[in-house]
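Shown here: the complex without one of its protein chains, the others still in place.
For clarity, chains are labelled A, B and C in written order, and residue numbers in each chain start from 1.
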Amino acid sequence: MNKRWEVFQNSSDYRFVPYIMAGDPSEEATIELSLALEECGAAALELGVPYSDPLADGPVIQRAGMRGLAQKVNLEKTIELVSTLRKRGLEIPVIIFTYYNLLLQLGENRFLQLAEENGVDGILVPDLPYEESGYLQEMCSQNNLALISLVSPTTREEKLVKISSEAEGFLYCISSLGVTGIRSEFRDGLDEFLRAAKANSHVPVLVGFGLSQREQIHQFENSSDGFIIGSAIVKKIEELEDELLTNREEAIKTFKAYLESLLPVYSR
Amino acid sequence: MNKRWEVFQNSSDYRFVPYIMAGDPSEEATIELSLALEECGAAALELGVPYSDPLADGPVIQRAGMRGLAQKVNLEKTIELVSTLRKRGLEIPVIIFTYYNLLLQLGENRFLQLAEENGVDGILVPDLPYEESGYLQEMCSQNNLALISLVSPTTREEKLVKISSEAEGFLYCISSLGVTGIRSEFRDGLDEFLRAAKANSHVPVLVGFGLSQREQIHQFENSSDGFIIGSAIVKKIEELEDELLTNREEAIKTFKAYLESLLPVYSR
Amino acid sequence: MTTATVPDHRGRYGVFGGKYVPETIMFALEELEAAFNEAINDKEFNELFQKELAIYSGRPTPLTKAERLSETNGGASIYLKREDLNHTGAHKINNAIGQALLAVRMGKKKIIAETGAGQHGVAAATVAAKYGLSCKVYMGKEDIRRQALNVFRMKLLGAEVIEVTSGSQTLKDATNEAIREWVASVEDTFYLIGSAVGPYPYPKMVKQFQQVIGHETQSQFTQEHGGKLPDAVVACVGGGSNAIGMFAPFIEKDVPLFGVEAAGLGVDTDQHAATLSKGSKGVIHGSLTKLLQTNEGQITEPYSISAGLDYPGIGPEHAYLHETERVKYEAVTDKEALEALKQLCVTEGILCALESAHAVAYSLTLARSMNKDQAVVVCLSGRGDKDVHTLMDKEGGEYR
Partner (left out) sequence: MTTATVPDHRGRYGVFGGKYVPETIMFALEELEAAFNEAINDKEFNELFQKELAIYSGRPTPLTKAERLSETNGGASIYLKREDLNHTGAHKINNAIGQALLAVRMGKKKIIAETGAGQHGVAAATVAAKYGLSCKVYMGKEDIRRQALNVFRMKLLGAEVIEVTSGSQTLKDATNEAIREWVASVEDTFYLIGSAVGPYPYPKMVKQFQQVIGHETQSQFTQEHGGKLPDAVVACVGGGSNAIGMFAPFIEKDVPLFGVEAAGLGVDTDQHAATLSKGSKGVIHGSLTKLLQTNEGQITEPYSISAGLDYPGIGPEHAYLHETERVKYEAVTDKEALEALKQLCVTEGILCALESAHAVAYSLTLARSMNKDQAVVVCLSGRGDKDVHTLMDKEGGEYR
């Protein structure tokens, strides 16, 4: 485990992990947004890679992907962006969120090499379930990269135990069925599922999918070690698109204000 | 047999029998046209009854039927028109040319009664072949009305002999396959067919369907006793439609001139 | 029962039937009659016909129990004889194959046909292509406009589609025109009539080629029900070919039979095609039958939402079966047919032809008046793909 993960895991904070799309609305914006997120308390960063067929994502992130694609951002460029982020001072772990096909085309070895060269800490492949992840898991272990595992309320008990206990970086607990997006309600029995995950995991257990309000975040603070927010933040970025391209400084200020309103005090 | 048929049958002329549509373009026009035809040498007159579905007729007579229908001329009115023709001096036999359905709806008995009352001499039903005509044939015989029979180049020898020998009024020899209309050529072997008809018939044998020019008429003068012209005359009437409605006298003059150009000298 | 002796040797079903055609084509009817009689007594011809029905058109068509439709509706069970599964989508092909094989046997190289909505035209063009015959299809100008897709299909199949501009420019005029053409080309041309109408021997011939519907139904039903016959048999009636084919084996048996005509906007309006319910005796297209006409004998234009029922006449055997009361003829409105079509869609996943929907509609009424342990068989004469445009127009915004 690298230094950045150590800090992440040893933190006693209720961890905030944001998701943003690389290149949305520009590479420079992504850099500034990432730095702003760290400043506002992000414990790690998920960096999405634009993809033509993001079948685990809802409309908000789909649109972000389209914007990223329009910027011709691909997996390689996304990884290289991490190097820039490091140069600009980003210290939190960065996880590349990519669909499997992009990884396949780049080649797993090349990915690992680039990840290492550019300061990437983890990878999350939403369409690579545990059953299919054996090879990548092994390669990642050998290369000191965390392959982030997901578990869902529909994950069978036995499998939940297995995934939880093998998880690296953090364990991503899907808080609701469906694709990424903003939700107003969560399933019953979620706490139980989270507790079972926590009981078996050696790494922080984070809850994600659909969180968009401070109250929702509070809901999980006893049963988890942190939370992931994607669509709500990406939506804000969408709103700020024009400003981010023309008057970035102002936009970043607005963005930070939004984050402060969203986040619980303890995670800032 | 009535007087008019006697004159017709005893004539030594090459007989000209025209066909016109009742009510085309008006009842009055039909009267004047009929008289003009007699004046120009017609030996008998076929008076068509407008019908919605004239399946033995080509486009020219179909259109004439539409004009007649527009004048609300029906079978009964057509028969009554004959009475007017008689009053106006027409002396040649008049044959009502009607599709069978019109006759059926009027009722065969009623038809016979009206025919008698109005001076009708014969009836021709193009869709009532020999095989179906037994009853009507008998009724006509009893009422002194000629049911005009048709034979075609496709009529079997045996049947040709039978129909020819039973024919009344005149025998209608169809000179070409197809519906009524104007044709420029006739079948080979037509003379032979006509001669066979003549050999068996007790009444004049007339040739019809498609004749429109003097030369065509000459073609049959040795093998038949006369000819029927329908579409060519009806077409002329169609050309004269407006004039027949607005300046009938002039129209009738033109019509007569046309007839003179059409007809062989001997049949005028 | 009463029909064992019809048609008589003059082609009469009681007073109905006969050959009311110009003398010019009488020889062709005789030639056809002779060839037909010879063919149906020839084992080889019958076997060939059966083989073509099987390997080309996909017969036997199934008899599908409409479980959810029956349940929803209550009363008797409803069975569907699936003529919609035939090649080209309706029963029309049975007859077209039969007549085309006969044409080939007679050495004819050309066929002509009339069509209204284009279903028979497509069937005729299909068999012409299959057996290497040339094909002219007569179609009213108005119908050509309404049925552009079928016109295109016929042309794809190599047929010549001839626009008929006479009269009301619809089916009856197309038929007139086809007969006119036949008169002109009778020596080398086979006229392939599309329903159980026309001069003798057509009504008999069409019945012969369509009775496979009834025979299959009988054997399928009895097999499933230990020899029992259905308690009622229902078919729609345009010219009457699917109905007569369906009824054929049951006429002599103790099975209630129902023919369903199109009532259009209602039999009490002047917008319907209920020939038997509202027509009178007359001659149309070579046959003495019942038809819609003025009291002077001018044939009137019928109306129905379904183009295949939109015919002013009816086959002479139906006129006879109506007069002898062997078959009951009912009329179903556009609206009732549409409702039935939709109900069949959502309960059975079958989009039937608008024509067939008339039979389905009546079968629902009938089934409701019967017991749960009884069974009604309906002839589903065709599929509804051809009618989707009409339905879309009808439904307007509702489905769009």
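Definition applied: contacts are C-beta pairs under 8 Å (C-beta built on N, C-alpha and C of every residue); 3 or more make two chains touch, one makes a residue touch a chain.
Worth saying up front: this structure is predicted, and the values here are computed from it rather than measured.
Among the displayed chains, contact with the absent chain in the complete complex occurs for A, C.
Across the entire complex, the residue among C:6, C:25 or C:128 in touch with the chain not shown is C:128. When the omitted chain is restored, the residue from A:40, A:75 or A:167 that touches it is A:75.
Taking the complete complex into account, A:127 is the one of A:127, A:166 or A:221 that touches the chain left out.
Residues of chain A in touch with the missing chain: 51-59, 62, 69, 74-76, 99-106, 126-132, 150-152, 154-156, 159, 174, 177-179. Where chain C meets the chain that is not shown, the touching residues are 54-58, 61-65, 68, 82, 84-87, 89, 125-130, 132, 148-149, 152-153, 155-158, 342, 345-351, 385-386, 388-389, 391-392, 399-400.
Methods note: only the chains that are shown with their structure count from here on.
Chain C has its Cα centroid 38 Å from the Cα centroid of chain B.
Distance between chain centres (mean CA atoms), chain A to chain B: 97 Å.
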